[in-house]
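Here the complex is missing a single protein chain, while all its other protein chains stay put.
In this document, chain identifiers A, B and C correspond to the written order of the chains, with residue numbering beginning at 1 in each.
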Amino acid sequence: MNFDDTPEEAAFRAEARAWIDANAPKHLDSMLSGAGHGTAGDIADVDMLAESKAWQKKKYDAGWACLHWPTEYGGRGATPMQRVIWNQEEGVYAQLSFTFIIGQGMCGPTVMAWGSEQDKQALLPPLAAGEDIWCQMFSEPSAGSDLAGLRTRAVKDGGEWVINGSKIWTSGAHISQYGILLTRTDPSVAKHKGLTMFWVDMRSPGIEVRPILQAHGQSGFNEVFFADLRIPDSQRLGGVGQGWTVSLTTLMNERLSIGSGMSTGFETLLDYAVRAPGRDGGRLVDDPTIRSRLADWATKASGLKYTSMRALTALSKGQEPGPENSIGKLVAGATSQDIASFAIDLQGEMGVLTDPAQAAHAARFQATLMRSPATRIEGGTDEILRNIIAERVLGLPGDVRVDKDVPFEKIPTRA
Amino acid sequence: MNFDDTPEEAAFRAEARAWIDANAPKHLDSMLSGAGHGTAGDIADVDMLAESKAWQKKKYDAGWACLHWPTEYGGRGATPMQRVIWNQEEGVYAQLSFTFIIGQGMCGPTVMAWGSEQDKQALLPPLAAGEDIWCQMFSEPSAGSDLAGLRTRAVKDGGEWVINGSKIWTSGAHISQYGILLTRTDPSVAKHKGLTMFWVDMRSPGIEVRPILQAHGQSGFNEVFFADLRIPDSQRLGGVGQGWTVSLTTLMNERLSIGSGMSTGFETLLDYAVRAPGRDGGRLVDDPTIRSRLADWATKASGLKYTSMRALTALSKGQEPGPENSIGKLVAGATSQDIASFAIDLQGEMGVLTDPAQAAHAARFQATLMRSPATRIEGGTDEILRNIIAERVLGLPGDVRVDKDVPFEKIPTRA
Amino acid sequence: MQFDFNEQQNEFRQEARRFLAAECSTERVRKALEGGGFDRSLWQGVAEMGFLGIAIPEEHGGLGLGYLELCAVAEEFGRAIAPLPILSSVYLAAEAIKSFGTGEQQAAWLPKIAAGAAIGCLASSEGERLSDKSVRTAFVNGMLSGTKTPVLDGDIADVAIVLAKDADALSLFLLDLSQEGVTRKTLNTIDPTRGQAELTFNNAAAERLGERGEGWASLQTLLDRAAVLVAFEQIGGADRALEMGRDYALERMAFGRQIGSFQAIKHMLADMYVSATLARSNAYYGAWALSTGAAELPRAAATARVSATNAFRHCAKNNIQVHGGMGFTWQMDCHLFYRRSNQLALALGSLPDWEEKLVTRLAAVNEPLAA
Partner (left out) sequence: MQFDFNEQQNEFRQEARRFLAAECSTERVRKALEGGGFDRSLWQGVAEMGFLGIAIPEEHGGLGLGYLELCAVAEEFGRAIAPLPILSSVYLAAEAIKSFGTGEQQAAWLPKIAAGAAIGCLASSEGERLSDKSVRTAFVNGMLSGTKTPVLDGDIADVAIVLAKDADALSLFLLDLSQEGVTRKTLNTIDPTRGQAELTFNNAAAERLGERGEGWASLQTLLDRAAVLVAFEQIGGADRALEMGRDYALERMAFGRQIGSFQAIKHMLADMYVSATLARSNAYYGAWALSTGAAELPRAAATARVSATNAFRHCAKNNIQVHGGMGFTWQMDCHLFYRRSNQLALALGSLPDWEEKLVTRLAAVNEPLAA
């Protein structure tokens, strides 16, 4: 049992580290180190999109973009373990990749699995290079956890499809050049059977993007409206009616990328507790009243960390990480909310303040408090994740399905 | 807002108090005060059954038995509020009524609602007087939360019914003269529709009672086996096929009596914490590490206490207490288990000991630790109680029922 | 036993509910949230209904009713998550002046507070969890100097009750905020519908409120009473959050069924009901103690406070979860309750302080028999 690289891994790590050291945008170091607590903070002063694109292009040109993709589409053909090592070495600069995660992590693999060779040649390299940004258009106002309940209609008209409807929670739609779009092409069959997937140029007429203002006052997501949007049949990904299967390619990748390395916030809490004064002059961490909760959260944070080490070990042996990874988001989501709530209580009446200049520990806990409810919902609610663990890991039965084998148009939509 | 009696209530309370003071079995005081922590303790030295019967008879003779029953069946025709006042005044001696609770609280009301006048005249007064003990035979090994899934068969044979099957969790069956018995008389109709209720003489041939040894090493319950037990049709309670409706009379009373006044164990914990030494020489209660949990449990215990005060207030206004009472058992069950676990941890390695002479605080927490898992199950599991609250109080939909309107014999019994 | 509000009190509550349903919709709450500032016309409306002077004697312009009426109305303000300084002005400032003020001080301020013409606030915190050792603001020669932060509603208040050093002791002071020696800085907060400010006093004229040296004890009394009233705001908010979640669970369909038919959602709502019910019962206990002047008030207030704080947070948080992604949009009202649940959890001192008070008070009552 050890945490050591194999000689091959060590060589790869050294190469990656050297290249990053020589090429990284170090002028962003301090900003990137302070970010990630749910606030835009001082990031506002920097043109993050331009910086992100620049770093991505640099990586692409040197063969460090989309490591696990085949080289012909702009990747490096690296092993999963090499990808992990790269991520570890990229460190804070990985934040510059957030803009591309959905495109490179979910849309790209979907196109790669289901697109025509011509599309792949045309679309994937610019995506790898950070020239194009992609978004994923699946969820709808009435189809969240029940994704297959979506109602955006695609109707065949000659060699084209005409799309009407709307999508929600579309991250990055306002800056995307392309997107993948899941539609209903046949409402007369069971819900999972009448879906079809397309890729779409987001600059097409008939698409309108509107940002969604969220509860914490920021807009990370959009609504996307389709009014007689026309897509050529050649932009179809997979067969007509095969959309659900195609979407699973995307979602398997989503669950992986969202789940991995999500923070419980315990490290922040510990950092706060060793720096902040306690009530009797000592450090806050020495306050006996907080010991038990710190200990509990410490084991959760540590447990997630070493669970991911076990998953990496499995990866390095060529095994696929299982849906056990769902526990990462499940635990981190609820824990980060609990920790934030606890930490603001420790600040007493000052806990209500949100300005980083006024609130303790740069208002990190207040930011997390306001952001964390979303964490427990997006990319699979706590309840869906428990279902996944129960069904896929433990082999328990699915929920009783009243909508199974029912034609979609007959499924009740009102109580 | 006040806790005061009305003048009528005060007069009744004074009368009850005076009678109890003059007649109670005071030689049992110290034993009764120490009991109730899940252990038989020193009760073993006393013939509890004889003492219970004696006290019940005394009450009966003086008109203090089964207060809310009509006088013609041995009761007093008292108001619900008078019954509550009596219970408050009876205090520790109420423990002597435990033997009769099921009979007087559940079986009696069922006979009263559904029995023939002749049966009522014959059966109820001896029950009120404590001469007869009754048991309730509903649950079966394969029908717990899903009570209507019971399989004990009753088949008509001339003027008699022939019963075969078995019941479980039958409290007091080994000392009972009578019982009420829910059977399936028609497996070809939907499960709730094929049930029929009877009353049974427990001394009949064809009945065998076996005690169930429980996880904590005691046997509070029995299994009851029926082999060609024959019951005259005159002992039927309600119509053939009407058993489910009849059983609701019983169960409504069960939920009430189990839920009321169940202890979270917080008072015991607080008592322990103010008596036991802390780690630094002071009292345990002054240990800052335990404050937060004590506070949380204090509010639960207090919340239950004042919730029952609100229910009593509603009762005194003539309103019926609702299924909100389910929260009593839900909260008290889980809390008492948590408290016991916490308290034994505070005892360090000594926490593992169970002899009242050796373990801290007379091994009360160890006894609760071992008994409390049952509390979260018996008389409605935590899960069933949450369903009840969600459905009956909040008006949420029932679970999807795959067994609805299905003939009982067609309902799957194996996965 | 009459452990409930009586008919008259319930009628009073209904009146408040009707008024607030008509005049204080969440659209109006949002105005405050979205930078609309203090809703003075709503405040005036509330004052005209008499709600600000419920427990203020008639001679000082109030209704001269009891605390039970005030509790009942507080619950409605909580239910409406009213963007108003009622906590500061009514539960704290008016109570302080009524309890500790001279006849002159009462005559000067109570009528104005009751009429909504003046807003009061409590300036005690100095930027950390408060203790009787940590106060730095000092009273010298009739003048107060120091900085109080955060002060709830300090951005709009006209008069402050200030805890300050009084030579070697602590006293409460009454300070007119309209004078020159007062500087205000508005602070950003998780719940902008109830403003926070930093108040700096630079030789600001102030008069003692109550006896010299009684500042800390008086503050505790004040906080205990306010804790009961705030607990009613909290249970009102918790109930409404629970109702919102329940209604959404009945209305929202997924997988061809109401989401409220899934046990995960059903049981989450059942647990919310349980915590809201326990908190309500504890709040009633607090109301009883407050209204009867019972010796149990310190214990009852801490019980009500801890219970209601946990319940409102629990219900507000899980209401968002029941709503799923929609629950985290700005347009849905869920976050208004989430914000308020946290604001109220921190006002009057946060949970750890109240947990400590509660256990200390319980431990004092339950003396060991064998000691």
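The definition used in the following text is that contacts are C-beta pairs under 8 Å (C-beta built on N, C-alpha and C of every residue); 3 or more make two chains touch, one makes a residue touch a chain.
All figures in this text were calculated on a predicted structure; none of them were measured in a lab.
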| item | value |
| --- | --- |
| Selected residue (touches chain absent from view) among B:V155, B:I175, B:I212 or B:A227 | B:I212 |
| Chain not shown: contacting residue from B:L270, B:A311 or B:L346 | B:L346 |
| Touch with the omitted chain, as defined above, among A:A129, A:A173, A:I231 or A:L304 | A:L304 |
| Chain B residues that touch the omitted chain in the full complex | 139, 141-142, 144-146, 149, 168-169, 212-217, 277, 279, 289, 337, 341, 344-355, 358, 366, 369-370, 373-374, 376-378, 381-383, 386, 399, 401-403, 406, 411-415 |
| Sites on chain A contacted by the missing partner chain, in the whole complex | 1-5, 9, 270-271, 273-275, 283, 285-286, 288, 291-292, 294-296, 298-300, 302-307, 309-310, 312-314, 316, 324, 327, 330-331, 383, 385-387, 389-391, 393-400 |
| Residues in chain C touching the chain absent from view | 262-264, 267 |
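Keep this in mind: only the chains that are shown with their structure count from here on.
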| item | value |
| --- | --- |
| Of all other chains, the one whose Cα centre sits farthest from chain B | A |
| Cα-centroid distance, chain A relative to chain B, in whole angstrom | 51 |
| Centre distance in Å when chain B and chain C are each reduced to the mean of their C-alpha atoms | 41 |
| Overlap residues in chain B, where contacts from two or more other chains coincide | 288, 291-292, 397, 400 |
| Overlap residues in chain C, where contacts from two or more other chains coincide | 250, 257-258, 265, 352, 356 |
